[in-house]
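Heads up, one of the protein chains got dropped from this complex, but the rest are sitting where they should.
We just call them A and B in the order they show up, numbering each chain from 1.
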Amino acid sequence: MSKAKRVQPQEIHAAPYPAGKVLDAQLHLLDRQVLDVDGVPVTTVDDIELSGPEPNEKIPKGAPAPQITALLTGPVLGTRIFGGRPPSSRLIRIPWKSVAGVDTVVTLGVRADSLDASWVERWLRTHVIARIPGGSHEPE
Amino acid sequence: MKRLLGVALGILTAIGGFVDIGDLVTNAVVGSRFGMSLAWVVLVGVVGICLFANMSGRVAAVSGRATFEVIRERLGPRAGLANLGASFLINVMTVTAEIGGIALALQLASGVSYMLWVPFALLAVWLVVWRVKFSIMENVTGLVGLSLVVFAVALFLLKPDWGALAGQAFALSVPAQEGAGVYWYYAIALFGAAMTPYEVFFFSSGAVEEGWKIKDLLQSRINVLLGFPLGGFLSIAIAGCAAVVLLPAGISVTSLSQVALPVAQAGGQLALAVLILGVVAATFGAALETTLSSGYTLAQFFGWSWGKFRRPAQAARFHVSMIVVLLAGVAVLATGVDPILVTEYSVVFSAIALPLTYLPILVVANDPQYMGKHVNGRAVNIAGVIYLFIILVASLAAIPLMIATGAGA
Partner (left out) sequence: MSKFPRSRTVVLTFLVILSALLTGCSQRPSAEALESPAKEVSSAVRAASLAVDLRISDSTTAAAASTTADDMLGDVESATDHVHRLSAQTQEERVLRNDALAAFSSISRALLHARDALTSSSGGPNDGQGQTQLTTVQGELRVATEQLDSLMTKAGIQ
């Protein structure tokens, strides 16, 4: 420990001044419930996608800080449990611009049905539930 | 007046909803083999379920979040998934046992083999899950299940030597004809039956279904604190009936029909009819609760929309997964496996998985981000930690004891 190379003070830049609420991705985003604009559960935040350099790539000086581009869901959860990386084309994204708020749940500003993330729900609704009598009625 | 009625209704449904096939079978087996010497376990279990049901109800009412959402947020995906796997497996086992219980009770009523009743039971359970409103479902099965009070009545009619029964209960010793390993194995089974984790999933999700707010907490506390102990009293009465009639006769319970013998002896055909009604209602109610619980746990882990307050079309994945669970349960029964055996294993596996459910609840109930000023008080936390220790010991001892005793044979 004591032999570690000391970082020269002039190499460290101050953290950017937070413009608003400070979020810890691990603590406040990952595994949180996502609700749509009507309060209907959509999914859970299984992973997040960042802009900017790939892992192990050299970061050029003065590059803009990475930003969250999308919340990810679906099979990507498996990679967080078992490791590995899915191809980018297989990711199911909820674009960060449709996120309206982050609290104990993440709220979106759009309806669930307009998102790719709800395709299983929509598929089961039309192919299974709608074919069973009573599926679209209120419980009595 | 209306409020008082609501409170009374809540308590009655809590009593009727406490007993399920696991409690019925385990208590009767224990009563017929160990007399009242394990009654203390029911007591310990009831205090535990009161403590944690209350806590999960409070978490749900204050934060609007049900147990399993919170489990994943707190444990992360890996431990959360392991937890989901274990809880889901036990839920499916319990669904199987409860549907088997409905069918066995109908066989007792009709004399027609239970296998023929299984599809009927499946259809009835599914229809209620599909179409009936949450509150109606809860109140009807709870109130009809209350007819299991017949066990307590039967115990009085049998005019037992109360002193001797109390003596067995307070002696806290292993009966001479049974080994210590078997005694502790059944202690764990009884504990698992009283503290079944599905009750907690169901309780917290039910609080969200019924839209509890902080002001409803008092009523839920009354329901739990009066209803569950009285339900536990029913459990002890089941063991008592078996201890008075079956133990001296040298009969150890292996089937539901034997559980009914003491009641028939005490109260004749009328009592028997009430008993069968009660067993059908209790197992039916529990089948609904466990089916819903397996849907709740899956949906809450993956963030699907869930709940009976939505139309099935608005909770498609939730409803499809429940249909799959019901079919899986019936497929297990179709192999001809004895439902009583499934029940006996399900309560022991429940005991094994208990820490998985109860630890996250305790953690979240102390988290101000979710709970604000409603975090656990000091006394509740001390009790919670003590119980977590008991639960952990029971969970670790269960499998070695199961192997050593040949599952209590």
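The rule is short, and it goes like this: a residue touches a chain if its C-beta (ideal position, glycine included) is under 8 Å from a C-beta of that chain, and two chains touch if they have at least 3 such contacts.
Please read these numbers as outputs of a predicted model, since none were measured by experiment.
Trainee: Could you tell me which displayed chains border the chain that was left out of the figure?
Mentor: Missing chain, whole complex, touching shown chains: B.
Trainee: So one chain is hidden, and I want to know which residue out of B:I251, B:L277 or B:V375 touches that hidden chain in the complete assembly.
Mentor: Per the contact definition at the top, the residue touching the missing chain is B:I251.
Trainee: Return the single residue from B:V46, B:V59 or B:L272 that touches the missing chain.
Mentor: Counting the whole complex, the residue in contact with the absent chain is B:L272.
Trainee: Which of these touches the unseen chain: B:A14, B:V41, B:I90 or B:L108?
Mentor: Result: among the candidates, B:L108 touches the missing chain.
Trainee: So one chain is hidden, and I want to know which residue out of B:L4, B:A379 or B:A409 touches that hidden chain in the complete assembly.
Mentor: Selected residue, touching the omitted chain: B:A409.
Trainee: Give me the chain B residues in contact with the hidden chain, please.
Mentor: 107-111, 177, 245-246, 249-252, 254-255, 257-258, 260-261, 264-265, 268-269, 272, 276, 409
Simple rule for what comes next: only the chains that are shown with their structure count from here on.
Trainee: Whole-Å distance, chain A centre to chain B centre, using C-alpha means?
Mentor: Taking the average C-alpha coordinate of chain A and of chain B, the gap between them is 37 Å.
Trainee: Give the list of chain B residues in touch with chain A in this complex.
Mentor: Residue list for chain B touching chain A: 63, 65, 69, 72-73, 76-78, 80-81, 130-134, 136, 299, 301-306, 308-309, 311-314, 316-317, 319-320, 369-370.
Trainee: Give every residue of chain A touching chain B within the complex, in rising order.
Mentor: Its residues touching chain B are 30-34, 40-44, 46, 73, 77, 80-81, 104-105, 112, 120-122, 124-125, 128-130, 132, 134-140.
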